[in-house]
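Here's the structure, in structure tokens; my notes come after.
All protein chains but one are shown at their positions in the complex.
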Amino acid sequence: MALMTGAQYIESLRKLNTRVYMFGEKIENWVDHPMIRPSINCVAMTYELAQDPQYEDLMTAKSHLTGEKINRFSNIHQSTEDLKNKVKMQRLLGQKTASCFQRCVGMDAFNAVYSTTFEIDEKYGTDYFERFKKFLIMVQNEDLVVDGAMTDPKGDRSRAPHAQDDPDLFLRVKEVREDGIVVRGAKCHQTGSINSHWHIVMPTIAMGEDDKDYAVCFACPSDAEGLFMVYGRQSCDTRKLEEGGGMDVGNPKFGGQEALVVFDDVFIPNEYVFMNGEYDFAGMLVERFAGFHRQSYGGCKVGVGDVVIGAAALAAEYNGVEKASAVKDKLIEMTHLNETLYSCGIACSAEGHPTKSGSYIIDLLLANVCKQNITRFPYEIVRLAEDIAGGLMVTMPSNVDFNSDLVVGREGETIGDFCHKFFVGNGKCDTMDRMKVFRFLENICLGAAAVGYRTESLHGAGSPQAQRIMIQRQGNIQGKKQLVKDIVGIEE
Amino acid sequence: MALMTGAQYIESLRKLNTRVYMFGEKIENWVDHPMIRPSINCVAMTYELAQDPQYEDLMTAKSHLTGEKINRFSNIHQSTEDLKNKVKMQRLLGQKTASCFQRCVGMDAFNAVYSTTFEIDEKYGTDYFERFKKFLIMVQNEDLVVDGAMTDPKGDRSRAPHAQDDPDLFLRVKEVREDGIVVRGAKCHQTGSINSHWHIVMPTIAMGEDDKDYAVCFACPSDAEGLFMVYGRQSCDTRKLEEGGGMDVGNPKFGGQEALVVFDDVFIPNEYVFMNGEYDFAGMLVERFAGFHRQSYGGCKVGVGDVVIGAAALAAEYNGVEKASAVKDKLIEMTHLNETLYSCGIACSAEGHPTKSGSYIIDLLLANVCKQNITRFPYEIVRLAEDIAGGLMVTMPSNVDFNSDLVVGREGETIGDFCHKFFVGNGKCDTMDRMKVFRFLENICLGAAAVGYRTESLHGAGSPQAQRIMIQRQGNIQGKKQLVKDIVGIEE
Amino acid sequence: MALMTGAQYIESLRKLNTRVYMFGEKIENWVDHPMIRPSINCVAMTYELAQDPQYEDLMTAKSHLTGEKINRFSNIHQSTEDLKNKVKMQRLLGQKTASCFQRCVGMDAFNAVYSTTFEIDEKYGTDYFERFKKFLIMVQNEDLVVDGAMTDPKGDRSRAPHAQDDPDLFLRVKEVREDGIVVRGAKCHQTGSINSHWHIVMPTIAMGEDDKDYAVCFACPSDAEGLFMVYGRQSCDTRKLEEGGGMDVGNPKFGGQEALVVFDDVFIPNEYVFMNGEYDFAGMLVERFAGFHRQSYGGCKVGVGDVVIGAAALAAEYNGVEKASAVKDKLIEMTHLNETLYSCGIACSAEGHPTKSGSYIIDLLLANVCKQNITRFPYEIVRLAEDIAGGLMVTMPSNVDFNSDLVVGREGETIGDFCHKFFVGNGKCDTMDRMKVFRFLENICLGAAAVGYRTESLHGAGSPQAQRIMIQRQGNIQGKKQLVKDIVGIEE
Partner (left out) sequence: MALMTGAQYIESLRKLNTRVYMFGEKIENWVDHPMIRPSINCVAMTYELAQDPQYEDLMTAKSHLTGEKINRFSNIHQSTEDLKNKVKMQRLLGQKTASCFQRCVGMDAFNAVYSTTFEIDEKYGTDYFERFKKFLIMVQNEDLVVDGAMTDPKGDRSRAPHAQDDPDLFLRVKEVREDGIVVRGAKCHQTGSINSHWHIVMPTIAMGEDDKDYAVCFACPSDAEGLFMVYGRQSCDTRKLEEGGGMDVGNPKFGGQEALVVFDDVFIPNEYVFMNGEYDFAGMLVERFAGFHRQSYGGCKVGVGDVVIGAAALAAEYNGVEKASAVKDKLIEMTHLNETLYSCGIACSAEGHPTKSGSYIIDLLLANVCKQNITRFPYEIVRLAEDIAGGLMVTMPSNVDFNSDLVVGREGETIGDFCHKFFVGNGKCDTMDRMKVFRFLENICLGAAAVGYRTESLHGAGSPQAQRIMIQRQGNIQGKKQLVKDIVGIEE
């Protein structure tokens, strides 16, 4: 089956009966809802670019299962080249959308589940690997978007899943039937859940035997019975609803999306169950998914960073200060930080290696190092962008004011006249273009896009401390001690 | 005359005919407008605390002109103790509002104009100093709020005021009459202009003879004929308009305010003109105002920082992770950074010295160092706060959802039920309290309050590069070279 | 009695029978030993400047005990002005020596012991305060240098003093006699022990009842029987012994000094014992001494920083790059960091308050914040200095080579000729002056002076973690939580 176009993807969503709630109401036509649509446009871009011959090599791959051309987002990495191309594709999409484009979680889930089910089967004689391959072939053939769902509500963080007051605070198997399982619980801050066709659900932490019921991994359609989503608020979200808001939105077409996904006793047929009780593999699955997803940030956030740097440079040009040495130096620093992130994304890919299943996985230490830098540098890039742009991005009047013909001046000038008069820049640019760039930067620095570029950089794929624990584990401190013992001559 | 209460202050605003435009419309009752009122509440707090015996010493002073008790915001600093108390008062107000409380600009303008007019008169035999004292006595007696207005639109930043295509891009004297002057132009991103009774307008840069018409300083009522304001947008501003928005606003009572203030041929009687053509004093006035205002940030932003640290600590407690060593260490770092800022505010005050007029001024080098740190540390404090809080602050559903009784669950549960179920924290706190803290942090990190705590920290009182230039000038590099020559024995 | 001159001070040292060991040998004439003398010169500078009318106000004070003029290093702070002047005096001395001048530890010990003995007496009815005042009057009258000794060897850091395998790993009272006590143990990395006339010994940590024997504070002459010192090595120390070394030493006249001070059963008469078993006051004494000493670094290291900045600027001038914007910006950053440190030193002083004894103490939170910054910024200042200077400071030939007349060239040129030819700078400076500046920077960045400017900044007056614990304790997190509760409306 051919790859979908962006338009086909959007149409395909309309066929879903996904239940979405926002502001206390059920949203019927969520596909065209102004607050949701920008996030759908981002995903659509993953389809559009795959159709573009210029990007085809990066955006598509050949399925190792079917030999067909597939969107790279459905690919199981077959080489370090594949791992690097994944990062490059993500940078490209970040450049085109300046947003989180949401399709990565599924890709990272595919690769984590693929290699882990292989090893579960090896130990337990189960057939999860075959089940999963079958599911994946469907995804590849139908060119579907699948969300990866990991983070549980967690409740009291000092207690294990089974030890919570409310047993539902981690998603769990409530009932095992002949033909499948019934699951209950929720997944929090799910990126891109609404515009996905399917979900893959995974556990969120390593588990012990007592947590057996929580060691569950499965796939289900986004409109499965009992499943619904409550849309999360973002900074400045309702600007998208404003009439005449125009440039105030910042990024007119693209955006991100997070939701609480509730599993209210959802039935999962056996063919879509990929782990059920094998608690000793929960840790591996989490670690691999997190590893892949930490790599991802070395691509997507770098692409967004490229646009932020461009916006800061454009603001400097429009402000007439692009040649000031301090401005140039700040742009260099932003570029330096952004390319350092990219280097980390590339390095953990280039140093990848095959898993037992044959698929390739990133270098775990370097992927965690990558993400740790992501929790820092975008914040500094944003600070430098705000520095270069100047204060107007947070004090300028509304788009409506710029367009207002209400007369307020002694000589008949309108509000719009005054806005245009006083917010002129270097004299060569259109004042509205200058304003658009400021609003874009406001959006990235403290608007809706800041959710993706800042907070998600901090907490997505695991909070900073999670990476530090992995760095400690993978850092081989004992080996390093031996190095110095050898050099200074310490024998014990 | 007695000091006003907060309520009296708010009533006093109703008597003004200040013209305010927002979203293309004239706002008639701006005092009660939900988007404007929080910033008025902040200023009201400067009156309320002055009435509170607990804070009286900090909040009031004895006028050196009349001997009466006055609000410290109208005080001319008579000692380094006064300078330090100014900073402490600002920290207190930051703690009480978690916002910019807007009354500092006027105070800093008073002190800059006071000492500068004394020196203009000394050179030119003018009587600006007496005029200004008379004006100030009125302000002190009537306990007025006065905004200090400095930043012009500037147009092409590489050109001087007189060399702009549009002569109005810097505010200027358009006409000199017997009894006063007519001024035209605008001041950008004016903090607290709408809720001020009067404005003091100052030039924004050092000037040459060609810019003589632009070297003007004066006071005028906020509702002077020809004067009007266009309200600036802030991140998440319209949440304040939402019905049922509740906690989504983040800071339910307080906020900041910026506007474009247009002077559309405003007549200023001579008694309120404090500089008119003495272009060689424009630089001194700017430098002193900026110096005082850079000191200010070592108080107000520290107070806000205290609340941010408290909010992060509370979030950690509600999340059940307050005892984790990584969390404790981050809170220490936030405290360390915040107190470093405070140290800078105190140090430039303690090292102040008298001006020729007898009033005290801060140490200019240290005040610039203070502000330079302010352009950095709040950003890191915010990053650490986001780190501790976790991602929920940007992904949680709306307040309406938490209160919704729309039934969505198999067992009759409402949206609100599910929100409460899944966003429970350590089990000891009220879930809504937890959510309030997240929304407060969202507001400070990327909502309306981020405008004050982040961008204003960067650009208010001059962008980072402005401080660097001052640090270079005041750093006495030649003297430092001599130190090393003396030590290593270099004679030239 | 009059204050001593520098020369008199040096002569006074010759009368001491202080036992000093270095490289396995007893050093008889340590006063003139080339490795020790630079540190003596530093202390001498504290006498010389006190005689200089230009610095008299800063360098001397009026004794609150005798009314006589005394060196400020023997002063008990009577006001916040005194506390600020202490910091300014230290900055001055740092500027004159580019070294640790070693006399601060005693001054800080005086002030800690003075206020603490007052409170011990208050609780226990002892007469330590009177004893100490008597001792201090002698110090003031005779203008003596007294070293403060705190850091014990500590052994296994996870165990208390009494629980160590070897009871001597913390200094202790071995025997109590009628007329005094016998003490045993050692103090590590003692700065300025050899060139001090007396020592004040203090405990190094808060203690419990089991550590009673370790809760001891006393004074003793540096040449007491049973007391001796083992000199510590510094980077590049033996360059001071080289014939023809000349500029290779870096700082030709000044330097620091550390030693292990061993108390091999030293008898202390009762009149010099200021604490003996009052273990519940050990913590207060440590905290106060550390507090004062953390303040000190906000003066002395800033003075050294001034010379480092000067040296970097001079190197840039000699290299011909002083006008490059990148160089100027780095000098600004160095200045900014250095003045931030100074601000912290001033702020904790200006915010000082009286102790029960009437003497003034710094603000503890801000003093710890001050020191915490000292553990960071000098490292960055050094890095920037190395950046500006260029690599020659670590690759240039020896002074001997520059002066060598060994012929090596085809046309009869000597090694010296080639060195002068190829290491010429901007063409305007003497090549040897350029080399001197490089050697000075090498000395500060990685030579003997780096011990004082870098490692001592890190560990002196307590390692970074010690300050973080104090910042946590003093940071009033509960109060900060209340601030946010008040604002968002949380009642519990």
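For clarity, chains are labelled A, B and C in written order, and residue numbers in each chain start from 1.
We adopt the following convention: contacts are C-beta pairs under 8 Å (C-beta built on N, C-alpha and C of every residue); 3 or more make two chains touch, one makes a residue touch a chain.
It should be emphasised that the depicted structure is a prediction, and the values quoted were computed from it without experimental measurement.
Visitor: As a test of the contact rule: which chains in view would the missing one touch?
Guide: A, B, C
Visitor: Looking at A:Ile346, A:Val382, A:Cys419 or A:Ala450, which makes contact with the chain not pictured?
Guide: A:Ile346
Visitor: Out of C:Asp82, C:Asp168 or C:Asp363, which is the one that touches the chain we can't see?
Guide: Considering all chains, including the one not shown, the answer is C:Asp168.
Visitor: By the contact criterion defined above, which parts of subunit C meet the unshown chain? Give residue numbers in ascending order.
Guide: Given the touch definition above, subunit C has residues 19, 21-26, 153, 155-158, 165-166, 168-169, 186, 188-189, 226, 228, 230-236, 238-239, 242, 244, 248, 258-260, 262, 264-265, 319-321, 324, 326, 375-376, 379-380, 383, 386-387, 390-398, 400-401, 403-404, 406, 408-410, 413, 415, 418-419, 421-427, 442, 445-447, 450-451, 454-456, 458-460, 463-465, 468 touching the missing chain.
Visitor: Over the whole complex, note the residues of subunit A touching the chain we left out.
Guide: 80, 84, 95-98, 247, 250-254, 306-307, 309-311, 313-314, 317, 328-329, 331-332, 335-336, 339-340, 342-351, 365-366, 369-370, 372-373, 430, 433, 436-437, 439-440, 468, 471-472, 475, 477, 479-490, 492
Visitor: In the complete complex, the non-displayed chain touches which residues of subunit B?
Guide: So the residues of subunit B touching the missing chain come out as 325-326, 329.
The rule is short, and it goes like this: only the chains that are shown with their structure count from here on.
Visitor: Chain with the smallest distance from its CA centroid to the overall CA centroid?
Guide: B
Visitor: With centres defined by CA atoms only, which chain is the most remote from subunit C?
Guide: It is A whose centre lies farthest from that of subunit C.
Visitor: Based only on mean CA positions, could you tell me how far subunit B sits from subunit C in angstrom?
Guide: 41
Visitor: Could you list which residues of subunit B touch at least two other chains?
Guide: 468
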